[in-house]
Each structure stands twice: as C-alpha cells, then as structure tokens.
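Here the complex is missing one protein chain, while the rest keep their positions.
Our next item is chain A:
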C-alpha cells in the first residue's frame, strides 16, 4: 500500500485503542479507525485533542504530525524521535554553514533556483515581460554578494518583480497587489500563505525521512524557524507548487470570493475553502512527472526528497548542488 498524507480539518479527538488509531468528531456516531500503515504523515487544521498514547503510537510508526492554527498557518510539528543521524553528515552540514564561502554558495543557489522557477511560471502564464533580462542583472549582483543580507535583498527584489508580473495575469478580485503576510489582507495573499504553510510542513516531513539535520540552514538563519532548512528548500518549491496551485484555483474558479471570510485581523479561507485547497494540493503532490536523470516517473512530492538527496551529495562532496528548475 502506498502511504498517504492524512489531513484533519474538523475538530475532534485522535486516540489509540489497542493497536488502532481512531479519530472521532462530533458528527460521527462511531470513531473512525485510521490505518497507520497507510499513513505517511498527518496535517491537523482543526481543534484536535491527541492522547499521549496516540502520540506514542505515531512515534513508534515514525509518523510526523503537523499542526496549523485556524488561519491555516503552520504552528509546529510532532517530529518523532530524531532518526539516526549520520555524525559525518551532520559535521559536513555544519561545516557548510560555518564556512562563509560555502554558506554563501548554497544561499545563492537557493535564490537562483527559486528565481528560475518564477521565470518558468511567468513564461507559462505569458507575462514574462522583461523578467529574464532583469534576472541576468540580478544574478550578477547575487554573485557579488558577500553577505547573506545582500543575498536576501536580491531575493526580495526578484520576488517583488515576480509578483507584479503575476498580478497582471490574475482576475481582478484576486490581485496580490502587495504581498502581505500575517495576517493576509486580501484573498490571494491568504491563499498563497495557506499553501506555503502546507508546503513547508511537507518539506519538514521529507527531511524527516533523510539524515539531514533540518535545523541547519543556509539562506535563512538557523533558528528563524525550528526547521529552517525546510525554509531554504521551500524557496525552490514555492513557485512551482504553491503558486501554480493558487493560480489554477482562482483562474478556474475553484476558489471564489465566497471561500474567504473577513476577520478582525485579516482575510481567511473558510473551512470549505481550506478543504478545496487541501484537495488540490494533495492531487498536485501525487501527480508524477518523468525525471530526466532518473528516467523514471516521480511524484511532485518525491521531487522534494530528491532535492534533499542532492543536498546530501553536495555536503559529502560528490558534485555541486544544482537546484531543481522545473522542466514540466
């Protein structure tokens, strides 16, 4: 059986009885058994009580649980027992952080990969208008950057150029206008943030299944978030996963104004909106593409794991990390 991600949007209780995990919400007459063998990881959006026995069981099975608040923002993960790390790899990962040149190199590569994926999107949406020329210039700056803050600065400029072009292509009701966060002030921002949070958690799950230390990062400062390496990797995947889904959902009218509600502190997706977005997200992650190097089909989700493997290879010194640029 192929393991799948499980998303819980409703409120309820997750508990264990004998060797079975159950979920029960108010609407259910009987608790619903969850087959742990088929679960890859769990994403919880509702108010869910989890018993410690359930957590023990999930830890035993190596299943990570990700929690989101009612805005759909990532709160944190239950990251069961750090798997056996490789002392050697940990040392190399840290070395690439401590060595300024090595850190800068990786930070640049994350920004570059991200930018090239943005470019790819704009071309698909036919709003690339001068973006490539601009990138050339900004990449030169990137090469010259001697500090992480300078790299971050270039990154921010690339991003704002990207958003302003993407905006041209979006329906009137869903302009990004100004990308705001926490709380998002408009629908498109809310949608993108929701997807980015989910993507971040997925990356945390994938890193969990490798020997990489998720807390040592390069573009982002370690400690910016607990799993800052997932932030680095999400730069690569945000454009080609989250942005593409968001774009499709509003262009096709799957997500409409009615899927949002205004709150004191911003615009939020409704439960129904979240359900639709999660569904689209899961479908997307299960889609596969032919991998040019591996010569096999791999799912979009697997691409994240593969990116982690490429980093591992970089750290141990067989070839340089070459960020994924979407060929699809």
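Methods note: a contact is a pair of C-beta atoms (placed from the backbone, for glycine too) under 8 Å apart; a residue touches a chain by one contact, two chains touch by 3 or more; residues count from 1.
In this section, contacts and distances are computed from a predicted model.
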(message) I notice the complex is incomplete. Of the names "CRISPR-associated exonuclease Cas4", "Thiolase domain-containing protein", "Glutamyl-tRNA(Gln) amidotransferase subunit D" or "Hydrogenase maturation factor HypA", which is the UniProt protein name for the chain that's not shown?
(response) "CRISPR-associated exonuclease Cas4"
(message) Touch as defined at the start, partner being the missing chain; which of A:89, A:289 or A:325 qualifies?
(response) A:89
(request) With the full complex in mind, choose from A:176, A:312 or A:326 the residue touching the hidden chain. (result) A:312
(message) Even though one chain is hidden, which residues of chain A still touch it in the full complex?
(response) 84-89, 211, 291, 293-294, 305-306, 309-310, 312-313, 316-318
